[in-house]
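Left out: one protein chain. Kept in place: all the others.
After this line comes chain A, so read on.
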Amino acid sequence: MSIDQSTAAKVAKLARIKVEEDALPALADEFNTILGFIEQLNEVDVDGVEPMTSVTPQRLKRRVDEVTDGGQQDKILANAPDAREGFFAVPKVVE
């Protein structure tokens, strides 16, 4: 599998990271080095092997569906780059 510049640009878009046009060739090269390394996994016979979901055999615990916490709007907003009137503020989303 070889990654070209347009694939690199698409991945950057999906990852929501702005990559300038002139940085794409180097990025594609790095992807190719890393993916080339990862390709070794194709040597392994994985027929009939279950993909690991949890490294320890324990089941994820479930808690009772009840409110245990809350009422701390100010703390939640305390680190926001832009918060107004009790809300996170972002650029206009809909026209």
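Keep this in mind: contacts are C-beta pairs under 8 Å (C-beta built on N, C-alpha and C of every residue); 3 or more make two chains touch, one makes a residue touch a chain; residues count from 1.
Note that in this section contacts and distances are computed from a predicted model.
J.: Considering only the chain that is not displayed, what protein name does its UniProt record carry among "3-isopropylmalate dehydratase small subunit", "Electron transport complex, RnfABCDGE type, D subunit", "Glutamyl-tRNA(Gln) amidotransferase subunit A" or "MucB/RseB C-terminal domain-containing protein"?
T.: "Glutamyl-tRNA(Gln) amidotransferase subunit A"
J.: So which bits of chain A touch the chain we can't see?
T.: 3, 8, 11-12, 14-19, 27, 30-31, 33-35, 37-44, 46, 49-56, 58, 60-61, 63, 72, 75-76, 78-82, 88, 90-93
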